[in-house]
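A single protein chain has been removed from this complex, and every other one stays in its place.
And then chain A:
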Amino acid sequence: MEGNKLQRQAACMRNALFDQGYLDEQFIQLEDLQDEANPNFVEEVVKLFYSDSARFIRNIDLTLNNSPSDFVKLDNIMHQFKGSSSSIGAKKVKQRCTQFQEYCKIGNFEGCMRTFQEVKQEHAALKKKIESYLQVARQAR
């Protein structure tokens, strides 16, 4: 009974992640790769994303603090961050990364700063939601 309730809860949380635009179909690809041989594949990949993205965020922070701004370097780091975000289907994070890159291309420092805050906000929001979902999904198994 409890198991069914948890499964329903997990399903609801999962649907909300898609309905609210946090995740796209790439996340479904990751779920399809989870099997008996790799029972924690999704969780492992999400953990890897957050480990790598913490590093990207640190590097962008450091680079934004340098003067004059190195927009090429910022664009390169954000390109990697965007790539990682795409790999797990982090839709909103990826969209903000794209906006940041557009500001880099025109050398707009204020635009970069503003969008970087949005990247970090979306990154943190997704982390909270996806970690809660994965915890319930684990308990429901």
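The rule we apply is simple: a residue touches a chain if its C-beta (ideal position, glycine included) is under 8 Å from a C-beta of that chain, and two chains touch if they have at least 3 such contacts; residues count from 1.
Keep this in mind: contacts and distances are computed from a predicted model.
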Listed names "Response regulatory domain-containing protein", "Erythropoietin receptor", "peptide chain release factor N(5)-glutamine methyltransferase" or "Dolichyl-phosphate-mannose--protein mannosyltransferase", matching UniProt entry of the absent chain: "Response regulatory domain-containing protein"
Only one of A:82, A:96 or A:123 touches the unshown chain, namely A:82
Touch rule applied to chain A and the missing chain gives residues 26, 29-30, 32-33, 35, 37-38, 41, 44-45, 48-49, 52, 79-80, 82-84, 86-88
